[in-house]
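Missing here is one protein chain; the remaining ones are kept as they sit in the complex.
So that you can tell them apart, the chains are marked A and B in the order they are listed, and the count of residues begins at 1 in each.
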Amino acid sequence: MAEALTPGRPGPAPARRAAPGRSLAAYLLRRCGYFAVVVLAVYTLSFLLLYALPSDPVALMLERRSSGAGGSSPERLEALRAQYGLDRPLPERYAETLGRLLTGDLGTSFQSGRPVPEVLAAAAPSTIALAAAALAIALPLSAALALATSWRPGGRLHRILVNVPALIAGIPAFWLGLLLLQVFSFQLRWAPSTGGTGASGLALPALALALPVTAVLTAVLVRSLDEVQRAGFVELLRARGLPWHRIYLHHVARNALLPFVTLVGLTVGGVLVGTVITETVFARAGLGRLLASAVQTQDAPVVLAIAMLAAVVFAAANLAVDLLYPVLDPRLRRRQGGKHP
Amino acid sequence: MSTETSTETAPRPLLRLDGLHVSYPAARGRAGTAAVEDLSVEVPRGSTTAIVGESGSGKSTTLHALLGLLPRAARAGHRRLEFCDRDGEPRTVDDPRALRGRRVGLIPQDPGRALDPLVRIDGHFRELHRHFSGIKGREESRRRAAAALESVGVDRPALRLRQYPHELSGGLRQRILIALALAGEPRLLLADEPTSDLDATVQRRVLDLLDRIRAERGLSTLLVTHDIAVAAERADRLLVMRAGRVVESGPTAAVLGDPQHPYTRRLLESVPGRLPARPAPDPAAPPPVVLEARGLSRSFGPARGAGRIDAVQDVGFRLHRGRTLAVVGESGAGKSTLLRLLTRLERPDRGTVLLDGEQIGPGRAAAAAFTRRVQLVYQNPAGSLNPSLPIGRAVAEPLEAHRIGTAASRARRARDLLEQVGLPADAADRLPSRLSGGQLQRAAIARALALEPDVVVLDEPVSALDQAVQFALLRLLTELQDRLGLAYLLVSHDLGVVRAVAHEVLVLHRGRAEEHAPTEELFTDPKSPHTRALLEAVPALRIPPTPTLSERTTHQ
């Protein structure tokens, strides 16, 4: 996520922000097609990384499991491999797993033997709550910070605030979480330290997750606001005597929010992935921590399922943003017949 | 400093500004600069005053200072600022911001991004109505807005109000901007460089509109421009600015007819029209054709339907040795594309380019041979030279590319070339950053001459330069042509330049060759309506002592 923070560095998404072209319907169709392509590509990448390497981590995993039930004799290993379908050629497994995924069959966890959907379902609610809370903090906070920073470019407030996002982004997320725990939980005792449930237990982790994301969003929005203020129409509005607060909020902010919306799609991704660290630090049971441990224990089906889930969520968020864009920006609503003379 | 040539007996001026000064204090690594020093100007009622100056003269800064629109870093102040309100009594104005909207309206230079793209036109008006007149109702606002649009000549106002800025053409947008500037019912209009490089016909219509509105409503206009011809045509009074100071001011006719200050005189003398016109081609024995285009066509975008751009359609011409053919046309007429087709940076969809009557064969050798005979000079001199390469190396690089000579001989040739274009020999060791715009363009020309081409294609070669520099460069180009027998293909939007250096003119309109005639013939007796419109759009600089056309042509 911090990549987008470096000043002047374009966010990865803007490349797609092209005008619809011939018609709105074609644009939508293209975006949906893109969605499918991304999900498929992620599946392919994940499958290859998880199953295709010669070191055969799966064998190690199976060995560990099977050692409790009769030792790791070669026959036992073969039997287990056959059971999980791992003795078949790669392309066949690729297609078959894909087919099963599409029908909702996510397989069985190597680690626990339970069906993957069950494992995910147990962990999901906590993560969703955390992510939602983090977004609920990050979005308004970054908007407010950015608006305050750019109100008077070159002014004192701007000079002070403009460096704050970079400062926060330089702090590792896990360390920030620990710091928050230390200060608010242990020293001030405002919030429970670990395993807390409900709103009070959510506050600190959500904040820890939200802050790095806020930093990136604020930086992008500040850049956007500063850039819009340099546009010709802003000077003209001032020349006509309109009050600055009206110009800033009604004209500048609205124009600056457009690229901001692009980034919201990525923010959802960043938040979900950030849960890997935050849940570990705050010892919360969730998809993030599940993913971390599944990587440790080489539990391929679980990792694949979470990776696919993540890909679908990110791609869906970006698709939603793409669909929303023409609504927000009239320049993208190309009518039939093109411009009026 | 100012030379008033008429006395003030008329009623009090609408605007009176005394002793404006604007400076930018020293910042990190940059010395302080004074952008405007001790400027005083009076704008009489019901008239147009023009401030003329080259880039960096401070004219735009003055305009911004009048409305308090300078950047935060600027330090500005004035001795006295007075404005006459409706009742005719001058009032002292302490803060220029008080002038905004209700007393002074601003019309921008570039209508491109001058309107909030997310707001419909009626929204733009409604906001101003609410601010100036407290009108809250949509119906009332729309009525007023429609009336305003009509008064500036916008067709179908009801439709336009519902549209977004990007759906409207540049000309329409500029009219709407004028209507918006008038929303506060100001008495003075500020026009910032209203003549842009392109679309001369549109700009002329806009200037005409401004004149009409001014006359109808009894307003005054303060016009800022670098183009002295525009000022001559439109303004009653003229101020000439240079390096932040007013060097001369007075009624237009007086300043132009009898300039007192040497700078003013130099400005008037370096108008391209002062160059001797090129001799008309002798119809009996035309020089051989060196470059010929036949039926060139190039389109972009999808094969059919909306979105397809026919940039160049079926264009053909013949370029003779030692002659200049100018290609003119509105923006989007296809000039740049044509240039790229001729220099083989793009391939045509149809048509051929012939060099000395022969088609260019396929393959690298043929392409290399072609580049040796046809060279290109770009519009932006600073951009066309590698900033880390000394000028000498840059000029010799074409020789290096074609493996001609040794390093030593190439360096010698580079020095020769620099001398030919009027640069000192020691410029060869300097980096581009040490040379001025005019010097850089000379270097670019030297580089173009390195391979001893037969044809030099010039893409707006002087438009990025100040007027006096333009003049010198054009003179250099004509000298080189006469000396070396070069053929030029020149693209320019500036018809004054065209008239000064071209033997023949090709007019492009929407990708098609509209008219092709010897220069004088085109200017005095244009055949096509588009050509006529183009010519009429050019402001004419009528300076009394200029030798007449017939006098000039008889010299040759």
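Basically, a contact is a pair of C-beta atoms (placed from the backbone, for glycine too) under 8 Å apart; a residue touches a chain by one contact, two chains touch by 3 or more.
Note that in this section contacts and distances are computed from a predicted model.
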Field: Protein name, per the UniProt record, of whichever chain is missing from view ("FAD binding domain-containing protein", "Oxidoreductase", "Phenylalanine--tRNA ligase alpha subunit" or "Peptide/nickel transport system permease protein")
entry: "Peptide/nickel transport system permease protein"
- prompt: Which of these, B:Pro25, B:Gly77, B:Gly137 or B:Gly383, touches the one chain of the complex that we don't see?
  reply: B:Gly383
Statement: In the whole complex, of B:Thr48, B:Gln375, B:Gln481 or B:Thr519, the residue touching the missing chain would be B:Gln375
Field: In chain A, positions touching the absent partner
entry: 1-3, 6-10, 12-13, 15-16, 37-38, 41-42, 45-46, 49-50, 53, 55, 57, 166-167, 170-175, 178-179, 181-182, 186, 193, 266, 269-270, 272-274, 276-277, 280, 291-292, 295-296, 298, 300, 303, 307, 310-311, 314-315, 318
Task: Spell out, residue by residue, where the missing chain touches chain B.
output: 28-30, 54-56, 109, 193, 196-197, 226, 343, 345, 367-368, 371-372, 375-376, 378, 380-388, 397-398, 400-402, 433-438, 447-448, 450-451, 463-466, 468-469
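Everything that follows uses one rule, which is that only the chains that are shown with their structure count from here on.
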Message: If we count contacts the way the header does, which residues on chain B are in touch with chain A in the complex?
response: 67, 69, 71-73, 97, 100-102, 105-106, 108, 110, 112-119, 127-128, 131-132, 159, 163-164, 166-169, 177, 180-181, 183-184, 305-307
Message: Give the list of chain A residues in touch with chain B in this complex.
response: 21-22, 153-155, 231-233, 235-243, 246, 250-251, 254-255, 328-331, 337-341
